[in-house]
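Can you read through this structure? Questions will come right after.
Coming up: chain A.
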Amino acid sequence: MEDYEPTIIAFTCNWCTYTAADLAGTSRLSYPPNVRLIRVMCTGMVDPKYVIKALLEGADAVLISGCHIGDCHYMNGNLKARRRVKLLKELLPRFGFDEQRVKLTWIGASDGIQFAETITEMVPKLKALGPNEVRNQMVL
Partner candidate 1 sequence: MVTFTLNGRQVEAEEGSTILEVAETYNVKIPTLCNHKALEPAGLCRLCTVEVYDGRRTRFVTSCNYPVWGGMEVKTDSEDVIRHRKMIVELLLARCPNNEFVKGLAAEFGIEATRFKLEEDDCVLCGLCVRMCAERMGVSAISMTGRGTDIRVETPFQIKSDACQVCGACESVCPTGRIDVREIAKYEPRPLLSDWEVGLQERGAAYMPFPQAVPLAAVIDGEACAHVRTGNCGVCREFCEAGAIDLDMKEEIIEVEVGSIILATGYDLMDPSPMKQYGYGVYPNVFTSLEFERLSNATGPTGGVILIRDENGELTVPPKSVAILHCIGSRDVNHHEYCSRVCCMYALKYGHLIKEKVGHETKVYNFYIDLRCFGKGYEEFYRRLQEEGITFIRGKAAEITDQAITPEEEGKLVVIGEDTLLGKRLRVPVDAVILCMAMEARSDALDVGRIFGVSQGADGFFLEEHPKLGPLNTATDGVFIAGACQGPKDIPDAVSQASGAAAKSLALATLGKVLVPSTISWIDPNICAGCQTCIGLCPYTAIEFDARRGVSVVNEALCKGCGSCAGFCPSGAAQVRHFNQKQIFAELDGVMDAISAVGI
Partner candidate 2 sequence: MSKLQSQKDYEDFRDQVKKERDPERLLVSICAGSGCGAYGTEEVREALEQEVSKNGLKQKVEVKVTGCHGFCEQGPIMVIHPQGIFYPKVKPADIPEIVAETIVKGEVIKGKLYKDPVSKKRIQKEEDIPFYKGQHRIVFGNNGMIDPAKIDDYIAVDGYSALVKVLFSMSPEEVISAIKESGLRGRGAGGFPTGIKWETCRKAHGDIRYVMCNADEGDPGAYMDRSLLEGNPQSVLEGMIIGAYAIGSHDGFIYVRNEYPLAVKNIGIAIKQAEEYGLLGKNILGSGFDFTVKISRGGGAFICGESTALMRSLEGQVGRPRAKYVHTVDKGYRDSPSTLNNVETWANVPVIINKGAEWYASLGTERSKGTKVFSLVGKVRNTGLVEVPMGASLRTIIFDIGGGIPKKRKFKAVQTGGPSGGCIPEDLLDLPVDYQRLAEVGSIMGSGGMIVMDQDTCMVDVARYFLDFLQEESCGQCVPCREGIKRLLEILTDICAGNGKEGDIELLEELAGTVSKLSLCALGGTAPNPVLSTIRYFRKEYEAHIYDKKCPSGVCKELFYYEIDEKKCNGCHVCFLRCPQEAISGEKKKPHTIDQEKCIKCSICYESCKVDAVAIK
């Protein structure tokens, strides 16, 4: 288990967190390599299905990250995402997922550092949580 490396799928909004991640890169910030970004135009378009799908495909955690409240490029998409994730978190335990495996954050375009920090923080927590076993228990 010691060399267990969790996989994080991050749905990042095109305008803020994706840019922040880019900034983190161009700023040469170092952070764990466990994250894979899937760019979406807005967190508001993240269908809960995507999250479930990612977890089922073997991701250990899903990060949804967008613009700060009030900063949404599309006015209020992030508010819609917030509502959706709240509901989703209530549903997750029924599927057997730990609700900690889904995380919603706001990371602005200039917050490269924060993006790096968020990932850095997530990885040890996930390590402590252990691998996502639900997929294996499920009959697909």
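The definition used in the following text is that contacts are C-beta pairs under 8 Å (C-beta built on N, C-alpha and C of every residue); 3 or more make two chains touch, one makes a residue touch a chain; residues count from 1.
For anyone wondering why these and not others, all candidates are chains of the complex that A comes from, given by their letters.
Values in this document were obtained by computation on a predicted structure and should not be read as measured data.
What touches chain A in this complex, out of the candidates 1 or 2, is 1.
Interface of chain A with candidate 1 (complex): residues 5, 7, 9, 15-16, 19, 23, 26-27, 33-34, 36, 38, 40-42, 44-47, 49-50, 53-54, 57-59, 70-71, 73-77, 80-81, 84, 108-110, 112-113.
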